[in-house]
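Every protein chain but one is kept in place in this view of the complex.
Right after this comes chain A.
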Amino acid sequence: MERQVTASSAQASLVDEVAQLWAEFFTGREVGPEDDFFALGGNSMTGIKIIDRVAEDYGVQLSVRDFYLAQTPSRVAELIEQGRSAT
């Protein structure tokens, strides 16, 4: 699948990491930086797991509401960076 150029303000490497993390929970799918969480088949069960993993891997507790409104790996990466810089 072609990688799209992301307009994210987050570091490209973080965006890629987030996309790969998501892919673990969407078994059998490749996840790109602008892919929509819900279009991939995501729901609260997936969201709970992803938010837990982000807390483990990055030490950032994403707000539930912000996560589901962010919807793409590149915007979630922005949230993680905001969370890191806030501490």
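General observations
Operating definition for what follows: a residue touches a chain if its C-beta (ideal position, glycine included) is under 8 Å from a C-beta of that chain, and two chains touch if they have at least 3 such contacts; residues count from 1.
Rule of thumb we're sticking to: contacts and distances are computed from a predicted model.
Per its UniProt record, the hidden chain corresponds to "Cytochrome P450" from the list "Sugar ABC transporter permease", "Paraquat-inducible protein B", "Cation:proton antiporter" or "Cytochrome P450". Where chain A meets the missing chain, the touching residues are 38, 41-45, 47-48, 51, 64-65, 68-69, 71.
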